[in-house]
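Only a single protein chain was left out; the remaining protein chains are all shown in position.
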Amino acid sequence: MVSRSRKPWFLGAIVPAVILLFWEVFVDIGVLNPFFVSSPVRIVLAAHDQLATAEFYRHFLASIVSYATGFGLAAVLGIFLALLIVRFKYIEYSLEPLLWFCYSAPLIALFPLFMIFLGPGYPTVITLTGLLGMIPITINTVTGFKNADRGLIRVARSFGAGPRDIFWKILLPNSLPFTVAGLRIGAGRALIGLVIGEMLASSLGLGARISYYGNKIRTSDLFVEVMVVLLLGLTVTQGLRFVERKLERHRD
Amino acid sequence: MKKAKPSGSLCTEKTIVGSATVLFFLILWQLNSSARLIDPQYISSPSQVLMAGIETIRSRAFFLHWSVSLAEFLVGMIFAVLFGVILGCVIGRFKTASDLLDPAIMALYSMPRVTIIPLIVIWFGIGMISKEVVVFLGAVFPILINAAAGIKQVDPGIIRAAKSFGASESEIFSKVLLPGAFPYIIAGIRLGIGRGLIGFIIAEMYAATKGVGYALMDAGEVMKTDELLFYAATVILFGYALIFLFGRIEVRYTKHLADMRSLQ
Partner (left out) sequence: MAHLQLEGVTVEYQQPASEGVFTALEDISLDVEAGEFITLVGPSGCGKSTLLLAIDGLIPVQNGKILINGKAVDGPGGNRAMVFQEFGLLPWRTVEENVKFGMELRKVPADFIPRKTGQYIQLVGLEGFEKHYPHQLSGGMRQRVGIARALAVNPEILLMDEPFGALDAQTREEMGAELLRIWETERKTILFVTHSIEEAIFLGQRVVVMASSPGRIRKVIEVEIPYPRTIFVLDSPQFTSYKSAIRKLMEEEKKSRGGRRES
C-alpha cells in the first residue's frame, strides 16, 4: 500500500477552528453567556489589556523565578540522587522502591503539610515545584544508567577500561537521552506543582492570578492566564524535546 | 539485573530493604516525640497520627469526607472509561476520525488541567459535579489515546485472517480489535487513575465543602498536623494501591505479547 505522504495538515486544524468559530458566534448572538464562558475575541482583548499592565509582569516574573528555582533544584538534586543510587548499592536498595512509590502515589496530599512547615508564598511554591519535578528526573536518570548495553561494557573492559572510564565514557553518555526525557517530564510535573502551589498558597504568581480571577469570576482574564501558563509549559517541553532529538541523532 | 518497576514481583530483595528503611524512619519518627529533636507540633508522631485518625473515624467525619471523594472519583472515572474507550476505538478504527481529531486531542492532553480547575468551578459550582468533571477530564485523555493506539497496533495480518474466515465488521471489532487493544486500554486506565486522583484532590483543596482534599486543607489551617497526616496517608495509600493493582492487571494481560519475533 502506497502511503499518502501529503497528509492534509489542515484536517487537524478543522476541529479547533470550528469550535472557536461556534464559540464566538454563540456568545455574540446570545446563546452563551460571556460572563461564564468568555469568547475568543474577548480573551484576545483581555490579553491585550493585561499585557499592558505592570502588574501582569510582576506576577509573570514571580512565576518564572519560582519555576526556574524549583525546576533547577529538581534537576540538580534529582540527578545527584540518581547518581547516588547508581553508585551505592545500599542507597539503591533502600531508596529505589520509595522512589517508584512516590512516582505513582499522589504526593500532592502532603501539600497542606508544606504550608504548615514553610508558610505561604515562595518557600512552599518552590518546594512543591521542586518535589514534583524531581521524581521523574531521578527515575529516568537511574533507568538511563541501568540501560547501558552489556556488550559495550564488555568490549570496553577487554580494552582495559576501569570503572572510572566506564562511568564517564559509556554510562554517562548513554544515560543522557534518558535524563533529558526525565527533565522534560519533570518540567511538566514541576509546572503543575507551581500552579497548584501558587493557586492555593500564594498571592503572587500566575497561579495566584488564576485563583484570583476565578474568585472574581473574571472569565476572560482567567483564560488569558491559562494560556500564558500553557505557553510557558509548551516552550519548556518543546525546547527539551528539541534537545532530546538532537541527542537521538548521535545515538544511532 | 533486577527490575525496579513496581509492577514486578512483590518480594524482591529491594522491596524488603526498602520497607525496612521506611520502618526504620517510622521508628525514628515515633522516638522523636519523646526526644523532641524536631518540634512535635510540626511533625507529630505515628502514634498521635493514628489516634487522630481513630477520632475522625469515630466522629464519622472520615466516612463523610471519603464517601464524597470516592463518589466523585468513581463517577468521573466511569464516564472517562466509557467515553474514552468508545471514542478511542472509533479513532483507532477509522482513519478519517483519527486525522480530524488527533491534533486537537494531543493539544488538550498537554494542557495542565490544574489551570482550568477554577474555570470548572465557575461553571459547575463548588459541589461534587465540578470534581467529577475534573476527574473525567484528567482521566479521559490517557484512556482515549491508549485505546486508539491499541486498536491501531493490532496486527493487520490477524484482521486479514479473520476476514478470510468470514468475520463481519462487528465480529472483527469484538473478537480481534478489542482483545488486541485491551492491554493498552488497561494501561490507559492506569494512567487515567493517577490523573483523576490528583484532579479531585486539588479541586477539593481549591474549592469544596466536603471531601478529603477539603479535610486536608481544613486540618492544615488549624495546624492539626496529626489529622492532616492521617488523611494524607489514607489518600496516598489509596492512590498507590489502585495504581499498583492496575499495574499488575496490565502485566497479566501483556504476558502473551512477549516478543513474537524472538522465536523466529
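Letters A and B mark the chains as written, and numbering starts fresh at 1 in each.
Going forward, a residue touches a chain if its C-beta (ideal position, glycine included) is under 8 Å from a C-beta of that chain, and two chains touch if they have at least 3 such contacts.
Remember, it's a predicted structure, so these values are computed and weren't measured experimentally.
Only one residue in the set B:M106, B:A161 or B:M223 touches the chain that does not appear here, and it is B:A161.
Considering B:F83, B:W123 or B:F182, the position touching the chain not shown turns out to be B:F182 (whole complex). In the full complex, chain B touches the omitted chain through residues 155, 157-158, 160-167, 171, 175-176, 179-180, 182, 253, 255-260, 263-264.
Operating definition for what follows: only the chains that are shown with their structure count from here on.
Taking each chain's centre as the average of its CA atoms, chain A and chain B sit 19 Å apart. Taken in their complex, chain A has these residues touching chain B: 7-8, 11-16, 36-37, 90, 92-98, 100-101, 104-113, 115-117, 142-143, 146, 188, 191-192, 195-196, 199-200, 207, 210-211, 213-215, 217, 219, 222-223, 225-226, 229-230, 233-234, 237. Of all residues in chain B, those touching chain A in their complex are 1, 4-6, 13-15, 17-22, 42, 99-104, 107, 110-112, 114-119, 121-123, 194, 197-198, 201-202, 205-206, 212-213, 216-217, 219-221, 223, 225, 228-229, 231-232, 235-237, 239-240, 243-244, 247.
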